[in-house]
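Heads up, one of the protein chains got dropped from this complex, but the rest are sitting where they should.
On to chain A.
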Amino acid sequence: SGAAMAAVLGRGLLAPVGARVRARVRVRCGPRAPLRSAASAAPLYDVVVSGGGMVGSAMAAALGHDIHFQDKKIALLEAGPRKEYDHMPDSYSNRVSSISPGSATLLSSFGAWDHVCSLRLKPFRRMQVWDACSEAMIVFEKDDLDDMGYIVENDVIMSALTKQLDAVADRVEVFYRSKAVGYTWPLPSHSCGTSPWVQIELADGRRLQTKLLIGADGHNSVVRKEAEIKNIEHQYDQSAVVATLHLSEATDNNVAWQRFLPTGPIALLPLSDTASSLVWSTSHEHASELLAMDEESFVDSINSAFWSNINHSDFIDTAGAMFRSALSLLKPSGTGVRQLPPSVAEVDPESRAMFPLGMGHATEYVQHRVALIGDAAHRVHPLAGQGVNLGFGDIACLAHHLSAAAFNGSDLGSLKHLLKFETERQRHNVSLIAATDVLKRLYSTRLAPLVLLRTWGLQATNALPPVK
């Protein structure tokens, strides 16, 4: 894991202080840019975003609403068809995201958060995380009783983003059913005669040119592969099972619950006073079993996962209890009140699904005229509830640098400001991705020493706000 961590540190973080990164000559073996006459027919955009998911759409919307991009041409390429989100079905979708307050701020910066609020979302005030092998628990709560975050269906976010893209249709052109099949990279800047722009070929033969290509095309990013950017990746031996659940009784339901089982974390994310969304990361075999079993057994499994003490051992319990009483001598109020999670009554039919989990990190986020954001740059285990928030953080950072570059009259594809984005985001993302990976591995075991370690670690962390 140490070697992997060093590898994921990426470019630049290990460079000596003050050293200027020279020699950006990245020799790519792909097809060369065509001569000017052939290329001049293809329309030229200032920015093309490849991938119309939550992160790609939000990136295009953020730039489209930016004051310094008023006269710029932006294109968003989405392989799928345009979805109409005009009215939300009564039942909840099984794909939800935990949106941090920072992400909410980004979305409201271009008017999308208002739409989300007018559709539906569930704020939560508190997060309780605990270990199935001991009593150890950690509670996250904001002192000022503000919302810690929001559980929002992905469809709701997409609906809001689509509305805001429509609002700037004069600047942002969205190409649906337009999969990019080939990218042609420009030669280094001092060669004349060939087009300096990135050439994009679509599946239907249409061509585009752009000064900056932003890859938001997911963890199997084609942009990243074509740019020959090395990706550190690892498939976890886990899949996530998602479902929409109905609670036994109505409750305030403003707590997000996560319990670390030896097989993986199970999380219950509130959707409303009577419904919650399930994200259960477990082995592939167990995930398949969960999908195959009848609805009653499925509900029983969930309740048992949250309530059963079957994984406790007397030794751990005693050791944990002793540690806790020692802690309470030092900091009486620090251990937090343990709430009890709600019990589940039924599962929405047809709402069960599973998808494999993995981690990934691109060693570079940028090259001349290329930037990666979202899962194309980094893929993380859902246990931290961070996935899409990292992507939104990428957008906030990149949009900030591009806006400043546009206001300076700079060439948008210039590495100078792209590297600033990369440095800022790698610094932020790497530690989080590494920590999430470590947590995932630490909690995937019943071995007593490791259980004790994480038990005490969790209890101590819960008692000490700065560490938390």
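Keep in mind that, in the parts below, contacts are C-beta pairs under 8 Å (C-beta built on N, C-alpha and C of every residue); 3 or more make two chains touch, one makes a residue touch a chain; residues count from 1.
In the analysis below, contacts and distances are computed from a predicted model.
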Query raised in the report: With one chain of the assembly withheld, which option in "COQ3 protein", "mannitol dehydrogenase", "Proteasome subunit beta" or "Large ribosomal subunit protein mL40" matches that chain's UniProt protein name?
Result: "COQ3 protein"
Requested in this report: Just name the one of A:Ser91, A:Asn408 or A:Thr445 that touches the chain not displayed here.
Outcome: A:Asn408
Report task. From the listed residues A:Gly51, A:Gly64, A:Pro196 or A:Gly374, report the one that touches the chain absent from this view. Result -> A:Pro196
Report summary line: Missing-chain contacts on chain A, rising order, are 18-20, 22-24, 36, 44, 67-71, 188-190, 192-193, 195-197, 211, 406-411, 414-416
